[in-house]
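Note that this complex is displayed minus one protein chain, with the remaining chains in position.
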């Protein structure tokens, strides 16, 4: 079935008489316009529960972003890269996957992790600063947040391949930013996935910027989804601020991959409404007008408008969602109220399965210093071991 | 003119109302079949001198490959990756460029370098083993042969950008193999070239294999030329064994780049008739039938047949070309007749502009050992400095 | 640390670096800056602030997000005669460009027998102590120092930041220029015009003492100076040598300073194992063997991945650990 099946027929090389494309590129190309549901006629057919569920998740997601941002102001988080404005993408990444599937998030995607069940405090541990990764990746099948951009994309391919080799039903989804698509690892991951026919969905959240660098300085492609054809896989273009469209396109893509039809590259066109992180000054590189234009297309507004217009949401529904969101926020505040006290000696515990003798020596040294410290060493050279 | 002009209009971000492709992908896509001239009706219109020139170069190129291979058997070359069967590509890379342009060859492309004027002995120095690079890159504007695959592609982009910045008329051509297209550097180079609108032509010689790995295990793309669209540049597909088609497509691509229309990705479909190198055993991974099929499509045969059929070549012409080729071969044999005696102390001369004090110490050490050696140190511990 | 001079002003190391770039770009139109966010934003640390405005977006170039591409492009630029200054956004993001660095940047002059020179400056904000999340606090100098063909320098003062960066840009060899990010906001009086450009390859003795010698560089220099102050209370008078240049190495200054005291401690942030301190300790032990009253000790980061912010203070060599090492220099003999 796959290209590399043991039993495969002799490898195809183009022969002089058959030089044409090995596959028809036409079906791989994305639609010229991003796929949209909300605001279209087709939207009327959508399942009301699905939409209401997406709405509640969006409200939660927005509140999550706000609360995390507030935590940075209170010094409870060292830094926070908000996904405000991108919540529809983050959430759909979770709703499109089965529990047994895997998510490979990038550093901005804590909301996607939370949407898969990771507790906010664990998803945010990296950004609080007490540990590198706060959650057990195997619990909800969420790989650790990847800070080096696009480097987790090949991991998704390897994991999906391994599952396929074992005969397990599993799709891996890797999240990358528009900037991340420029990295070599992105290219290599797509190519490996295509050649291995690994069940992977690559979701590019094109939010228009890589920190300060706009898309026009990042890529000259017609759309980022057009990159798919260069790997022989399907490209999809979707409105990333349309939660229904996101859910549908990602679900279709996941099923495409799951059914053995190969990986899919999805470009979601969206916008980062907040600055890159709380430490960034976005006014240096984009205009208030631009931000305002996108605010009008806020995924939450778009969905709420649709729901209200179709009589699927009333003030009670809004209030209920808001209440759930407040609960989440309160839980986050409570979790972050206390300062974590990571154990300094934990520095040595997980470098290797067993600490080397070198690390044992160093741990002993640190222990001695900590003890001297606690005992209050003489004042002239405080804390020094004697 | 370029995307990054200082005076450029505010950067384009997709606005909610204008989500469609930023450029029409259709003109970027390669033709479904490789472009061919020889054997087509259009071939009759071709300039006879051009064709005869290509023929003479092909004959020379073939002889060059044979002679170099012979030199490995005689131990005069450490290793030789022949471009036998790919001579039309190698040669067209030279004929399509102006003297002021630059070529960035890969490790297999010594023939392309020689076709630009580099002396065979200098082009082959790396493979003889007396020095890393035998020619002055500035003399014929040929970058050193690049062994780490695809890594020279970004160099071509940087050089082309620098020339553009200085207002110099220059095109850079980078040669990559089908295997090399999988490397991250290939991707990054194409993307940089596209975004910077740098005048670069990327020529991929798709010879069906990366050592033993066939194209089907390297890429699932419709054609490698289809990768162009993902960068927003033009892709061209051409029969790499048709010297006329190669010359025309590369010339057009070079002029496309020169005139500021952006980089071009050209895929030449060809075949490596010899093994990967003299040290490789190609029977391990491909059948005699496959090789035979391609032998029938040998670029030299194809062109000779065309020339004879159109009365542009007779036995005298063939003999003349063969004679010139024999001269080249004789020259190569003469050049390689003697063993080079590289100076051991040259090891230290070009690490930095000025040797560091560390290197001066080490050079002195080596000098002392060499002197002791020459003086014939006592036998018990021969060559040891006392 | 520099003495007040005419037209001196107080500036931060970040400003001094910016001044150096601006000065080099004004004097030589072949100098250009490229990297992620270096243009409109002026870099995440604002080191390139204002350069795009003054010199245009093509000479202070916001590139796509791909470090191998950035460095590889710089190689091509340098082949054509430009003097590119590359900004790597953070230490760990040099790694994607490692092949370009090792296989091309470091080797190009050598492999072309001197025909192609690559006057590229690679600026790398490095080291910890600023509460950065993982991959933002690496000290990777050992990788570069072990790669023949690269110069490796790192300033510890505002004046040296300016001078060494000017020297790096003026060098006809590639220079890995390591900027201690936790010193970006350190301040000093300093006059760019009066300050001579220090030659690459010279260490400087920041403090002369008679008891023992601390050998250090970059972010650990102020820590060692602090330790030297604190050591006075113990009756130790410490020398502090700021290497400034890891490649080439100033054997002369270092060995003289060690021989003068007969005792030495090497201090750096990077993990100790096969770290640059091993080279310092090995050289000094070999070259000053008969002058040494005690083994050369190393105070370094542990052999662990750089820790999360809340634990980094335990990892970084501080005054106490340095004094502890000094105390172990076998004074009883």
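Per-chain residue numbering starts at 1, and chain names A, B and C are given in the order in which the chains are listed.
To be clear about the criterion, a contact is a pair of C-beta atoms (placed from the backbone, for glycine too) under 8 Å apart; a residue touches a chain by one contact, two chains touch by 3 or more.
Owing to the predicted nature of the structure, the values given are computational and were not obtained by experimental measurement.
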Task: Candidates A:107, A:192 or A:336 - the one touching the absent chain - done: A:192
TODO: Kindly state which of the options B:23, B:56, B:119 or B:132 is in contact with the chain not pictured.
DONE: B:132
TODO: Check each of B:152, B:191 or B:218 against the chain that is not shown and name the one that touches it.
DONE: B:218
TODO: Return the single residue from A:40, A:70, A:95 or A:133 that touches the missing chain.
DONE: A:133
Open item on the list: I need the residue numbers on subunit C that touch the omitted chain, in ascending order.
Closed with: 68, 92, 95-96, 98-99, 102-103, 106-107, 110-111, 134-135, 142-143, 145-146, 148-149, 247, 249, 270-271, 273-279, 281-283, 285-287, 289, 292, 294-298, 302-305
Task: Positions on subunit B contacted by the hidden chain, ascending - done: 78-79, 126-127, 129-132, 147-149, 179-180, 182-185, 210-213, 217-219, 284-285, 340, 342, 344, 346-348, 351, 356, 358-359, 362, 366, 369, 380-386
Open item on the list: Touching the absent chain: which residues on subunit A qualify?
Closed with: 4-6, 8, 131-133, 136-138, 143-144, 148, 151, 153-163, 165-166, 172, 184-185, 188-189, 191-192, 195, 346, 349-353, 356-358
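As a convention for this text, only the chains that are shown with their structure count from here on.
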TODO: Please flag the chain sitting at the greatest distance from subunit A, going by CA centroids.
DONE: B
TODO: State, to the nearest whole Å, the distance from the C-alpha centre of subunit A to the C-alpha centre of subunit B.
DONE: 40
Task: CA centroid of subunit A to CA centroid of subunit C, Å - done: 35
Open item on the list: Residues of subunit B that contact two or more other chains, please.
Closed with: 4, 184-185, 187-188, 191, 195
TODO: For subunit C, write out the residues touching at least two other chains, lowest number first.
DONE: 62-64, 66, 68-69, 96
